[in-house]
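Missing here: one protein chain of the complex. Every other protein chain is in place.
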Amino acid sequence: MKADKPTTEAYQRLVKRKAPRPPLLRNVIWAFTVGGAICAVGQVFLGFFLLRGMPLREATVPAAAVMVGLGAFLTGLGVYDEIGKRAGMGAALPITGFANSITSPAMEFRSEGLVLGVGARLFTIAGPVIVWALAVALVVAAVKTLVAGPTGG
Amino acid sequence: MATRKNGQTMRFASPPSILATVSVVGPREGQGPMSGWFDVVKPDRLLGQKSWEKAECKMVEEAVELLMTKSGVRRSELDFLLAGDLLNQIISASFAARTIDVPYFGLYGACSTIAEALALGSALIDGGFATNVCAVSSSHHDTAERQYRFPTEFGTQRPPTAQWTATAAGAVMLGPRGKGKLEVTHATIGRVVDNGMKDPFDMGTAMAPAAADTIAAHFRDTGRDPDAYDFVVTGDLGAVGQPLADELLKKQGVNLEDRFIDCGKMIYDETQDAHAGGSGCGCSASVFAGYLAKNLEQGKFERILLVCTGALHSVTTYQQGESIPGIAHAVSVERSG
Partner (left out) sequence: MDTVTGLGLSSFAKAFVVGGAICVLAQLTLDLTKLTGAHVMVLFVVLGAIVSGFGLYEPLIAFAGAGAAIPLPAFGHALVAGTLKGAAERGFIGFVSGGLTATATGLTVAILFGFTMALVFRPRG
C-alpha cells in the first residue's frame, strides 16, 4: 500500500521531530583537523618540490601525485576507512580521498576478477568525479574564452 | 473446511513445535550484549573463505548442519528448507541449499525473511504437507555493504540514522506439535506499506509504518491485548525507527509500553559504533534463535510476538528516486502448554 499524501506528510513531520541530528560540531572539528593535517602533509611535499626550484604551478602536480600514492597505500593497509568514518569530508575531500575512492572499490571487487572486477569498478566513485569535472571545466573554459578571449589560464 | 484465517492472521490448529534453534554470528556480534546467547561466534568475518559472499553462505550451511544435529532431525527427515537473505537473487540461501540438498523454498522479504519462513513453515506443517521444516536467514555486513552502499574500505561517514548490517545467521527447526518446548501459534502476514521515505541510510524510518500496521493487525485479528505478550519484538527498526513505530501504534490505540523491544537495538551496544543499531536478515534471526528462544525455553518468557521488518528496495529503485516500501511479518511464539 502506498500511503496517500496526507499520511506521507504527517509521517514526514513526525520523522523530522524525532530524527537524530548528525553531531555537527564534532564532525566539523574532525573535518577541519584531519583535512587541515592532510593538507599540511601535502605542504611538506609541495615545499620539497618548490625548494628544488620548480615554479608553484608545476610543483603542485608531483606534490598531489605523492599524496595520491599515500592515500592509496593507506587504503590498502585498511587505515583510510578508519580515518574517514570519523573525519568525514576531512578525509574524503583531499586528493588522498580521491585515491581512496579509486583504491577501495578496486580492492573490494578483486573477487570479481581483474578485468570486470578491478578494471571496471575502480571508477565507481571516481568516474562521476572525473566526468563531471571534465564536462564542467570544458564549459567554464569555453565561456571564459568567449567572454574574455584566449587567456592561457 | 472452516478457514483458520482471520484478517491477515493465520491461527494454527495444531501449532508446530520449535525443535531447536541455532545462531552463528561474526566477531562484532560476538562482542555485543547478546554474545552469551549465540551458539557459534566466528573469530573473523571471512570464515576462511575467499569472498564475503562465500563466507555468508558458509554461515548458513554451518547453522543448518548444527541445527540438524541439535534437533536430531536427519537430512532424510527434513521435508523443506525455507531460506533467504539480502543479496541479489538470494545467493547465500540458494548456494547453501545446493549443499544442504533438501527441497528448498527461496524466500525474499529483506530483513523480515525469518518471520516469513517461520510463518510459511508452520503453515506447511499445520497443513499436513511436512513433518519437519528448517527456516533460516542470514546477512553479512560486507556483502550487504558492497551491494547496497560503498566498498568496505571507502572512507565514508555514516549518518546517525544508519544501521549496521549484522554478520549473522539464525536457523529454526520446526516440527510436529508436542515435540518441542516452544510452539508457533499464530502468524500475521504483513502488507507492503510505503510512507514515501527515500533515504537508504534510514531504514528504520522506512520500515516503522509497516511494523505498526502488522502489529495493529495482529491484535485486531486475534482479539489479544498487548499484555498477552511478555515482549513484542521488532526485527531491526533500530533506535530511530522503533520510537516511530511506537508513536504510530499509540495513535491507533495500541500501547506497548516497555513490552516493545527491538533486535536491532539489542545486538550491539553504544561502544560498537553501530549508530542506530543492527539490521539485516541475520539480525532478528540470530537474536530470536539465541536470546529470545533460549529465554522462552528456560521459562523466563512465556510468549512473545516476533515482528520482523524488511525494506524492499534495491539500489536501482532508490537511484531512480523511488521511495522505500516496508514490510513486517509477525509470528506468535509461546511455551508449549
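A and B are the chain letters, set down in written order, and residue numbers restart from 1 in every chain.
Keep this in mind: a residue touches a chain if its C-beta (ideal position, glycine included) is under 8 Å from a C-beta of that chain, and two chains touch if they have at least 3 such contacts.
All values reported here derive from a predicted model rather than from experimental measurement.
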item: Chains shown that the absent chain touches, full complex; value: A, B
item: Residue among B:Lys58, B:His141 or B:Lys294 touching the omitted chain; value: B:His141
item: Residues from chain B at the interface with the omitted partner, ascending; value: 45, 52, 141-142, 150-153, 156-157, 199
item: On chain A, residues whose C-beta touches the chain left out of the figure; value: 22, 24, 27-28, 31-47, 50-51, 56-57, 60-65, 67-69, 72-73, 75-78, 87-90, 92-99, 101-104, 106-108, 110, 118, 122, 125-126, 128-130, 132-134, 136-138, 140-145, 150-153
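The criterion applied here is as follows: only the chains that are shown with their structure count from here on.
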item: Separation of chain A from chain B, taking each centre as the mean of its C-alpha atoms, in whole Å; value: 37
item: Residue ranges of chain B in contact with chain A within the complex; value: 50-53, 146, 150-161, 191-197, 202, 205, 209, 239-240, 243-244, 247-248, 273, 276, 323, 325
item: Footprint of chain B on chain A - complex, ascending; value: 1-3, 7-8, 11-12, 14-15, 18-23, 27, 75, 78, 80-89, 91-92, 97, 100-101, 103-105, 107-109, 111, 121, 124-125
